[in-house]
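In this view, the complex is presented without one of its protein chains, the others remaining in place.
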């Protein structure tokens, strides 16, 4: 406990990073408010059945479930931590003397949620990421899911998205998804990894290369064994390049890819399937970081220093908003960020763990980062923007007609990115297709209204919001 | 001393700014046979013109020169929308010109009296302004708040989609020979031996021109300074809320009578009103706030709350709708509430088309015509004197700039003659 006693640290996000940050900050002497929009703790990695559906052996679906149990108990029981679930931070004001968070507490998307304003001494952003799916013909059909959706439904609902499922995309995340699908009783017809042998394949052959991140190595090795047991083929250098069906998925086309991810003509084969789970990486949830004014890397993650401090005084960041490194990295970064936000020196062991995990982050990107050849599997009528149904052909046509390559203008002339998801699904894709990345800038990720808010709830906000007293000692049950 | 013209061939006219005003000027000039180059430091149609709304209003303007210009411009838009559609073809995105009419409502007797007086003056100036009872207002807009006492219906009010409109004007200008160069920042002026402005220096080299038209929106003051001149344009921030798409329930541009007071006041403190309108995409736009905070682009929840209250007071059903986005922009604000359209009184070769505050989309076509008429010596459609840069309300504010700015200016005598021939009558 070497922090500034009584400092109020607000942590947004209760995934691995946020949980670790909340505990570290509290241990260092801060008073902590931990907020998450979800009604439970754990974030994406430890998504689990809700309290209303208790299960006897939840742990069979999870890795490091003990860590979760321990962390969540620690924050719930710590007298200096207030846990607020169902608390959606919907905007962040950057004031001259710090930040102010605006929160609505209640059921998701409800009208009449309770407003809450917080003006923390220190803020830790641990808002995580969502998975990213590159468009392909037919990806808008019901039955095509992001890999994260298949995972979330398996872990959080015990719902199987289908009986014959194809898993495709890029990165080690496909492995736990296939594993969870198997545990829903589904037949996993194959796991198709876009990157060619040499990436994950090499890790799988030579697990000692992963030895620096022992938790991860064991976890991945476990998945590989499981896939082998179920005779699930794992194929590198392949992709689902189209989904077919009348009103829902009935089959997919799988093709071999070259090193640039362009489909190799003549290698297509059609496989009957009733569901597809596809993800090609992750997109950080940057809304609050952008609103706070945090500097971003060229690949658009939050820039942090050795203590996980962002470029904005008083704001720290941890977990997948700072780079995609998996739960181990998120935990380690959270522990560093929480201590630093509390004004303490992070434990050297936490710093070392963080440094090790970062190596893994860099290698995932190097091995599985999106390669430009994927554009070749698009057709003119392929939907790019799922909300507004703007096609690839229309996007190009509008960009040509207006001689514009700038996302703001093309968005408003083609409508791509104007719908309810506010370009969360298509924004990066549209930027890449237009060649209009905004290096270092927020690009499509500037969303001052973080999630939709009922106009009546906006109207009911108090004029000068009364800030609640720094949190008392009881934690809300979640 | 730089005389090189590395930025490209000399132009008759350089337009600084590819927003809607610069686009309208470029189109009018190019169609009149002038060689036009439009320069923008950013992308086209991406600054103020992409961060506002597309209302073409007469309802919010009291009798006077701004209203006169608005009436002319409104008629121009009707013709222009058709011309652009014909010229650019069916694949070009629609400018979404919709003459849907405006409805100004009030909930109090004094409010109604004020509105009545305004409408009488507007009628005298040629505006169609039809007083409606509360009941009639609800026939026009069934979802209006029960407290609405009455209002005035303005059938002439219309709207366009401002980004498409800007891109369409630029595309049309290009077809008439204009060159649009984005990512090129104007950094200073080129001066002839006689002191005349004969071009601009840019981040991509010098560019000679017979005339320079500053249409740089809220940055026009800064551009003028770089050229060695002065114009008192300041940013006035505005925020817009956008709902998720829904079936259409708002049919006109509907706003409370207080909007008028906000546009006419010079106060720096937060002012909000609620102009509520639906778009073709199914969203409802709610705008807007007025704040003088310089170019500060940090959003504030308090502003959104103010606007939401106004909107819900007019349309209670909106309380249930979701706001999915907010954005903010900087209106080019003039201290005397009139745009500057015309020659700089002190620097020959320099022209302004700026300072349209919250009406630049509406006023763009008439502005382009006025600029073209003035530069080419044609007859203007409206009397240009009220918008002149040497009008008394501006002259009174004018500082002595001549010597302070000399550093920005490059002498370009080598290009002077050629540039002088530039503008053909």
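By letter and in written order, the chains are A and B; residue numbering begins at 1 in each of them.
Convention: a residue touches a chain if its C-beta (ideal position, glycine included) is under 8 Å from a C-beta of that chain, and two chains touch if they have at least 3 such contacts.
The rule is short, and it goes like this: contacts and distances are computed from a predicted model.
Looking at the choices "Acetolactate synthase small subunit", "CbtB-domain containing protein", "2Fe-2S iron-sulfur cluster binding domain-containing protein" or "Simple sugar transport system permease protein", the name in the UniProt record of the chain not drawn here is "2Fe-2S iron-sulfur cluster binding domain-containing protein". The hidden chain makes contact, of the residues A:34, A:161, A:175 or A:350, with A:161. Here the missing chain is touched by one residue of A:58, A:226, A:258 or A:438, and it is A:58.
From the options A:45, A:145 or A:173, the residue with contact to the unseen chain in the full assembly is A:145. Annotation for chain B: contacts to the undisplayed chain at residues 90-94, 244-248, 280-282, 320-322. Interface with the hidden chain, as seen from chain A, comprises residues 37-39, 44, 49-58, 60-61, 107-111, 130-131, 140, 142-146, 148-153, 156-163, 183-185, 247-248, 274-275, 386-389, 394, 415, 419-421, 424-425, 451-452.
Keep this in mind: only the chains that are shown with their structure count from here on.
Across the complex, chain B is touched by residues 91, 93-95, 100, 102, 109, 111, 291, 293, 388, 397-398, 401-406, 408-409, 412-415, 418-420, 422, 447-449, 452-456, 458-459, 461, 463-464 of chain A.
Residues of chain B touching chain A in their complex: 42-46, 50, 88, 91-93, 161, 163-164, 167, 170-171, 174, 180, 182, 241, 243-245, 281, 283, 286, 298-302, 304-305, 308-309, 311-312, 318-327.
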